[in-house]
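Heads up, one of the protein chains got dropped from this complex, but the rest are sitting where they should.
Chain nomenclature is as follows: A and B, assigned in order of appearance, with residue numbering initiated at 1 for each chain independently.
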Amino acid sequence: MSEACAVIGIGQAKMARRRNLSIAELCREAALRALEDAGLEFSDIDAIVLGKTPDIFDGLMMPELYLADALGAVGKPVMRISTAGSVGGHTVIQAAHLVQAGLHRRVLCLAYAKESEGDINWAVQGGGIPFASPFVAGPGGYFALHIREYVRRAGAPDHIGDLVALKDKQNAAINPYSQLSEGDITLEQIQQSPMLWDPVRYAHTCPSSDGACAMILSASDAVDSTSTRPAWVRATAVRTEPATAPWRDHTNPLAGRECARVIYEQAGIRDPLREIDCAELYIPFSWMEPMWLETLGFAAANGGGWRMIDDGGTRPDGALPVNMSGGLMAGNPTSSTGMLRMAEAAMQVRGQAGAHQVDGARTALGHAKGGASSYVACMLFDATRPD
Amino acid sequence: MRDVAIVGFAQHPNVAHFPGNEIEMLLPVVSQAIASSGLQRGEIDVTTAASNDFFAGQAFAFVRALDAVGAYPVIDDSHVDMDGAWALYEAWVRIQTGEVDTALVYALGRTSAGRLHEITPLQYDPYSMQMLGIAPTDLAALQARVLLEAAVVDERAMGEIVARSWRDGVANPRVWHEVAPTLEEYLASPKLRDPLRALDCAPQTDGAAAIVLASAERAADTCETPVWIRGIDHRIDTHYPGARELGECPSAREAGQRASQGATPDFAELSACYSHEEVLLRRELGLGADTVINPSGGALTANPIMATGLVRFVEAAARISRGEGTRGLVHASSGPCLQQNLVAVIEGGAR
Partner (left out) sequence: MSERGAIEDIPTIDRFVFPARAHYEVTAGYTLSGALRALVDGRFVGQVSRESGRVYMPPLGACPISATATTEDIELPNTGVVIAFCVVRLPVHGQGVKLPFACADIMLDGADTTFLGLIQECEVEDVRIGMRVEAVWKEAAERTTSLASVRYFRPLPEPDVDIEELRTGRQAAWEENRA
């Protein structure tokens, strides 16, 4: 029943504070690049899927209504996905579903954030809500709790968060869309950066960005008519768990473990570390890389993740290059952040990643997560068409 | 296309203000919809939801709502910041991929925590429209004026729509109003945004709805009277009322043609939140005198924004289940002056 589906166009907007652009202009920057990449025009697109979470971040409600004109959507079906931080991943997967269901031949999906237009710290606090915390810990407060629990369980040494930050900052420096360019930062500078939420230092955190990402998904019969190399969608999955469930494991979340299990099962992957060439993960704080390596089955639970990092296993020349684009260290335009992970994974198998291309990448994992790590989306892309 | 059926449904009574919290509102509706489907909670493959944080006044309010749907230990789930009708579309698409067979769809339309005239305008172009201080009713009044000037509708016809809708709404146990205004009372009432009177506009409403969908194979096992989705489509028009011919609604027309394939429904549930919108939609959807319009009272008497369209699905499925109708057209809308429209045709009887 399910039709084969491939990514045939990818476009990104430069991540930065883009005050001189409207939301529509920012989105078009990414959309037009994706169309150019695919050799298509807006008129070739059958349907649009927009991803954005949450609207309150920039104060624009249901932006699909205002963006219909800028995205060439008039007269077409427009969906608007809104799951937590993972929304960029959910959005590409929804676009894939439209193709896989045989409903549309070419679907444009896009996610954006214009964080410079709102006050995010205000928006996430949710003041006045019953049982809200009476004090403000800041955006890292929640995650630092569970990072510390990981450190305890796994016996991780202090420098692991520093190593990941160093790798991702070096990777980001060769990503032309990156907001930050700190390629010559040293491990010592990272270790001397201010402690914000023990054990999370300033240099372990990602910036707040404006940005947009667009991808064009195509049915197999429409792939052949384009000249670009496709990234075939080999597996997709989303999983969600209740954030406040009793005794929930926040450190190694079930939604993440299940999402990984499902895509590996779909793709027939038994040993993800050997069978996947590179992975682009949603890591807002460098300390979360070892946690997610374990959750996604690349390393043994309770310590395999940090040991893999300590051995250089996630560096560009390691066994599993992780966050070749620099990941969130390159920029964190919420909503597009998740789609950028999928885009980077697809770019790798298309051989399109430029300076951060992993040699010979054939199979790549994209991962997005959100909420209290309770929303997870994963996609597996392949250079060859799945059977 | 796989045949997909509505096998369970429920809605919260539409009220002016629900005094509990969102979870307390959603939980019984979701439970009731699942119970009516004959499926167990664990047999639901996918959940799709609709709500909007702006109405709760809190970022990520939809995350808390998951507690109500029994997301433990883990579910395959998505959420749209659109009317619940689009969440239903998303679930329908999922079943079309062949990956899954059953889906739970729910929509939360609890708007009474805020004030609509402060919140809804936040959906307009932030650079050229929001600062004008226009509210949805202002834009609806422009459209009503265009229709009146073109003699597509007159004051009396709008009044008749209002009187009929309220008569039906009062008879609907799911709508809280007790007294229906008459045509004479309508004509005597003052204008709020000329040419619109208060009675031309849907009241602020709290409500919620849930639907369970199943593929034909699963529907046959679980449900004695499945209601089939024969066609479903949605389209969008330009955002800018000034760039549109306001007397027309091409997105509704196209969605209607694609969804109905020429079949004439014996009744229609339209998300017309203003009386004149019904007239425009009837014309664009080709609904004639042999189609009963909004037998539930329609969105004009109960409009829990974000759930309004899904409530139309529930009302239509319920009518078919009760044997009062065979083929229903369901319509949902979003944006200023009916910018975005979804149309489905649902039918009782054999697969």
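Quick notes
Just so we're on the same page, a residue touches a chain if its C-beta (ideal position, glycine included) is under 8 Å from a C-beta of that chain, and two chains touch if they have at least 3 such contacts.
What you see is a predicted model; the values in this text were computed from it and never measured.
Though it is not drawn, the left-out chain touches A, B in the full complex. Only one residue in the set B:P13, B:G38, B:G98 or B:G114 touches the chain that does not appear here, and it is B:G114. The missing chain, though absent from the display, is touched by one residue of B:G8, B:G84, B:G109 or B:P126; that residue is B:P126.
The residue from B:L66, B:A180, B:C249 or B:V279 that touches the chain not shown here is B:L66. Interface residues of chain B with the unshown chain, by the touch rule above, are 18-24, 27-28, 30-31, 41, 54, 57-58, 64, 66-72, 112-115, 118-119, 122, 126, 130-131.
Contact residues of chain A toward the unshown chain are 19-20, 59, 121, 125, 127-138, 140-141, 144-149, 152, 194-198, 200, 242, 244-247, 250.
The rule we apply is simple: only the chains that are shown with their structure count from here on.
The residues of chain B lying in touch with chain A in their complex are 1-2, 21, 52-54, 57-60, 62-64, 66-67, 71-82, 86, 89-90, 93-94, 96-99, 119-120, 122-127, 233-240, 243, 250-251, 254, 334-336, 339-340. Residue ranges of chain A in contact with chain B, taken from their complex: 1-2, 22-23, 52-57, 59-62, 64-69, 73-84, 90, 94, 97-98, 100-103, 117, 123-124, 126, 128-130, 237-245, 254-255, 258, 371-372, 374-375.
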